[in-house]
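Next up is a structure, given as structure tokens.
With one protein chain withheld, the remaining protein chains of the complex are depicted in position.
This part shows chain A:
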Amino acid sequence: MAGIFRNIYDWLLRLFWATEMDVTVIGLQNAGKTSLLRVLAGGEFTVDSIPTVGFSMKRLQKGHVALKCWDLGGQPRFRAMWERYCRGVNAIVFIVDSADPSPDNIPQAKTELHSLIKNTTLDGIPLLVLGNKSDLPDSLGVDDLIVQLELNEISRREVSCYSISAKEETNLDAVIQWLINKAKR
């Protein structure tokens, strides 16, 4: 009986104003995917977090929009599986560690990103590139990121790039706003 009422309630909710959307969060390991989602969900920022094995799902409620965020592991062995979890989502969020001094970091991120969005299954899905850890010294700015990741080369989809800090909660509102806009499409 309770199930029936609940179903009716859900249905009413959906009918009038609730929207649900899927967002996939990817990026190299230690870019800050899990931390960002934790902060977005209203949790505390922690410096040490365990690497995600596989994927985990976080549900964010922002106003009338429910965001189902698929947080995928960033280690090399999981990267082959990113594409599967990006199919048919409303938006792909690609996070880069903009303060990682190692010379490989940005080129590798660029390769992974471009090889992912090359897949025809993901055509047209909006892409949000986030340069995380902007609070740290020597972090790359938005313009540098756009150039170094060759975001101008990407066609047939909407691409945005923000510089954020999950720790200092800089620019996070813009991220949420961008995502919610994609739900209204």
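A few comments on the model shown:
The definition used in the following text is that contacts are C-beta pairs under 8 Å (C-beta built on N, C-alpha and C of every residue); 3 or more make two chains touch, one makes a residue touch a chain; residues count from 1.
The rule is simple: contacts and distances are computed from a predicted model.
Per UniProt, the protein behind the absent chain is "Coatomer subunit gamma"; the candidates were "ER membrane protein complex subunit 3", "DNA sliding clamp PCNA", "Coatomer subunit gamma" or "Trafficking protein particle complex subunit 2-like protein".
Of the options A:Phe78, A:Phe94 or A:Tyr162, the residue whose C-beta touches the omitted chain is A:Phe78.
Among A:Asn30, A:Ser56 or A:Thr170, the one in contact with the hidden chain is A:Ser56. Considering the complete assembly, chain A touches the hidden chain via residues 10, 14, 20, 22, 52-57, 59, 68, 70, 73, 77-78, 80-81, 84-85, 88.
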